[in-house]
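One structure, as structure tokens, below. Some questions next.
One protein chain is absent from this view; the other protein chains keep their places.
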Amino acid sequence: MQLVYLLILLPLIGFLVNGLFGSKLSKTVSGWLGSLVVLGSFAISTKYFLDFYTGSLAAPIDIKAFEILYFQNISIHFGILVDQLSVLWLMIVTGIGFLIHVYSIGYMHDDENFSRFFAYLNLFIFFMLLLVLGNNLLVTYAGWEGVSLCSYFLVGFWYKNESYSNAGKKAFIVNRVGDLGFLLAMFVLLYYVGSLNFSDLKAEALGGNIPSNVALAAALFLFVGAAAKSAQIPLYTWLPDAMAGPTPVSALIHAATMVTAGIYLVVRTNFLYDLAPEAMQVVAVVGAATALFAATIGIFQNDIKKVLAYSTVSQLGLMFLAVGVGAYTAAVFHVITHAFFKACLFLGSGSVIHALHGEQDIRNMGGLKKWMPITFVTFLISSLAISGIPPFSGFFSKDEILAAAYEHNIGLWLVASLASLFTAFYMFRLVFLTFNTNFRGTEEQQKHLHESPSLITIPLIILAALAVVGGAMGIPEVFGGTHWMKNFLAPVVASGSGAAHAISHSTELMLISIASIAAVVGIAFAYFRFVKGGALPLKDGEEKGLQKVIYNKFYVDEIYNAIIVKPLMTLSSLAYEIFDVLVVDGVVNTLASITYWKGKQIRLLQSGNIGFYLIMMVLGACAILGITIWQL
Amino acid sequence: MSLLMNIFQEIPLHNYLFLSAILFCIGVFGVLLRRNAIIIFMSIELMFNAVNLLLVAFSTYYSDSGGQVFVFFIMAVAAAEVSVGLAILVTIYRNLHSVDIDELKSLKW
Amino acid sequence: MTFYIFLFLAALAVFCGLMTVTSRNPVHSVIFLIGCFFAIAGHYLLLNAQFLAVVHIIVYAGAIMVLFLFTLMMMNLNEASEGHKPALARISAVVSAGLLLFILIAALKKTEPFAPPLTIDHSIGLVKALGNTLLNEYLLPFEFVSILLLSSMVGAVLIAKRDKSPKPELE
Partner (left out) sequence: MLLIIILSLALAGAVFTKLSGDKLASKVAFLFSGINVIATGYALKLASLGEFAQLQFASAWITSPKIDFLLNADGLSILMIGLTNVLIPLIVLASSSRKLENESSYYGLILFMQFALIGVFAAMDAFLYYIFWELTLLPIFFIALFWGDGNKQYRSKVVLKFFIYTLAGSLFMLFTFIYLYQQAGSFNINDLYALELSNKEQYWLFWAFFLAFAVKIPVFPFHTWQPETYTESPTAGSMLLSGIMLKMGLYSMLRWLLPIIPTGVEAWTPVVITLCAIGIVYGSIIAFKQDNIKRLIAYSSLAHVGLIAAGILTVTKAGFQGSVVQMIAHGFNVIGLFFVAEIIFRRLGTYDISKMGGIRALAPKLTTLFFIVVLASVALPSTNSFIGEFLLLFGLYEYNTILAAVSGLTIILSAVYMLRMYQRVMLNELKSTITAFADLSLSEMAVMVPIALVIFACGVYPHYILKVAEPALDIILKNTLR
């Protein structure tokens, strides 16, 4: 019992110490303090994980701590829920969180606001734990907004750069759009079901007490929230911008943990989605569309982190596709493997950027494997994993999703496969342009090229190792596995319609071969084009036609700017200068002016002629007397 | 049959009411008609007296001495008012050489 | 008999009052007003308010009207000094006063006729009875009146005193 609280509170303590006294601590102390509290949380998470793993803890831990609000007959508590699903997320958040903390000690070493950075990271872990551990939607929502806040802090960490802080602001505001959806979903559930507790909701849903239209409304509103947080169409635009933050932040928040919160939410409320097939349809379509769309954009990006960002968006789309077709386990599986290899990729890119002193454009890199072998190998492994090359982890999780999509709808499968093909291509375009051929940067940069310190490389190695073996969690039956994860998660997603594979093993094998071949084709294409062909991406402004459109991300940001931001800003000016000042205030002032003007006329009666006053007085007295008498 | 009873019977109370009403209206008339502030003042005294008369009449007819005490007070107030009022008029006259109300117009707006 | 005395006094009072407001000469006005006051004092006597009658003569005729006369003489006002009001103003003065009289009479007509009280106290108008009431029931207002008179005296002196300091010329 107490351990759970400690699990949550440790990062908070780290945040408070680093936040309040950080300026007085040395960098080593504050860095390791920040890391160790997360390690503590990781240890406790591991304990819970092992409890569930060995089966010594079968029923979820569901604690109601204290009442936050109540009205009418509704009562909302601060509560904690530890079950198989949250334990998995705990492991990712604290485990990868710890690695990235350690990495940051090396990466951020020269930053003047070092302790503030760790304070924010710890705060992020705290909110993420809150999100994952909440036993009701309100607590989850608190964590949900909390991680947005930390994302705002960390993206705009280098606040002196206006475009960075703009990116942070954009991330926060776009997420707020989703938060409104989340809020409305809570209202729908509160109003019709009367509770926000996951256990209550699940009982009601399984008991058939939630009408399907209520479930549909709630599921769609929740998906709005999830789409914003997990960067799905149409709310994905903040994620590529969020790469303005320091690279560890991109790895932790914008690849491994926070952006998967949307998946967590949908999986957590899977009982609602099961009641609303239309909502699942929407989720699947949006997911598939995002996967392909983002992968397309990824092909022509030249910023190393932007490529990874679009790749994240695309992978998240795949996960939503899985959720949408009811393959919750596959989605969770992919979240975990993705956390491993994407974190590794981001940290690897961070290592590269660190070595090049802030250079992020792949056109100015190349041939780095000579100087940075560890970074290169880990990066390569992760790229293989994300491309779905067997037997790396991404292969298993991605194929499971593809199989589920195929079973559901062949169109979705096609889209997803195409996205995978693109993924393999642009990932290896990135690998080849960065690490192969010759260095294209300046002489000055070349002189300083070096492998990163061990604080940076050790997390890379661990993550790469995990990216290799992570697939072991869910080896499908085709390969003689038992799919451990499916069994592990069964209590949470018991109702899952994707529980049983309807497709035969032979079909599945066929799908696997197609996917693997597609990945190899993508890689080969990249190899021939960029290593053999020595092609280089075009310089800015030289793109033409479709390529130009894609390079400019289909002009989505510009379109949003033109149809939402600009009009709002114009409206703001107009509403103030024209409507508020001239119309609303004008009416008030006109009333006042009329009174003033009439008063000016009436005061002419005050001629100063006492005789006139006297007569008026007498007549007034007469009038009053007269009225009184005639009323009697 | 006392003298008062005799008076009550011969002179109805209404006569006094009418008489004081007439006197009061003469006072009002004077106030409206004249331009000399002092005459206006005198008209006001006339109005005072109309009211006094009424009070005394009621006091006697209803055997209540309160009315007469009131008249007494009114006289005191009237005296005070006249002394102050005339002092103001004297000051005005000293400054403007007139007590014509149609000429005293500067106190407006 | 008493009724005729009443009629005579009433006629005298009304006549003197009218002359007061219509006389062109202010001094005449004052004289007529004194006459009017005497008539009213007669009414007081008729109403058995002897003390008030005496006080009335002393205060009004003796003090207030003398004050008026002094003021008039000080200002040296005569017939010519007061111009006529415009005809319209005079007509409206007549109309207004008439209207007021009409309304008052109309109001008084509606009142109940007087019913004399069962016991008649003959002494209320006498000095003794009045003094008792005044100094018992109305002691506090009585004292206030003394303060009022004192302050008005001071005020009158202060206002009428010639101001020695140079003051801005009024137009």
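Order of writing sets the chain letters: A, B and C. Residues in each chain are counted from 1.
FYI, a residue touches a chain if its C-beta (ideal position, glycine included) is under 8 Å from a C-beta of that chain, and two chains touch if they have at least 3 such contacts.
Note that this is a predicted model, so its numbers are computed, not measured.
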Open item on the list: What shown chains come into contact with the chain that's not displayed?
Closed with: A
Task: Contact residue for the chain not shown (choose from A:L3, A:L50 or A:L69) - done: A:L69
TODO: Out of A:L571, A:L605 or A:I624, point to the residue that touches the absent chain in the complete complex.
DONE: A:L571
Task: Of A:Y5, A:Y159 or A:F528, the residue in touch with the unshown chain - done: A:Y159
- [ ] Extract the touching residues of subunit A with respect to the undisplayed chain.
- [x] 19, 23, 66-72, 138, 141-142, 144-146, 149, 152, 156, 159-162, 165-166, 169, 172-173, 176-177, 179-180, 183-184, 187-188, 190-191, 568-569, 571-573, 575-576, 580, 584-585, 587-588, 592
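In this section, only the chains that are shown with their structure count from here on.
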Task: Chain pair, most C-beta pairs within the contact cut-off - done: B-C
Task: Separation of subunit A from subunit B, taking each centre as the mean of its C-alpha atoms, in whole Å - done: 93
Task: Multi-chain contact sites of subunit A, meaning residues that touch two or more partners - done: 611, 615, 618
Open item on the list: Two-or-more-chain contact residues of subunit B, please, as numbers and ranges.
Closed with: 28, 32, 35, 102, 106
Open item on the list: Residue numbers of subunit A touching subunit B in their complex, please.
Closed with: 603, 606-611, 614-615, 618
Open item on the list: Quick check: in the complex, which residue numbers of subunit C touch subunit A?
Closed with: 85, 89, 92-93, 96-97, 99-100, 103-104, 106-107, 110
TODO: Flag every residue of subunit C that touches subunit B in the complex, lowest number first.
DONE: 1-3, 6, 10, 13-14, 17-18, 20-22, 26, 29-30, 33, 36-37, 40, 43-44, 46-49, 51-52, 55-56, 59-60, 63-64, 67-68, 71-72, 74-75, 77, 81-83, 85, 89-90, 92-94, 96-98, 100-101, 104-105, 108, 111, 113-114, 116-117, 119-122, 124-125, 129-130, 133-134, 137-138, 141, 145, 148-149, 151-153, 155-157, 159-160, 162, 170-171
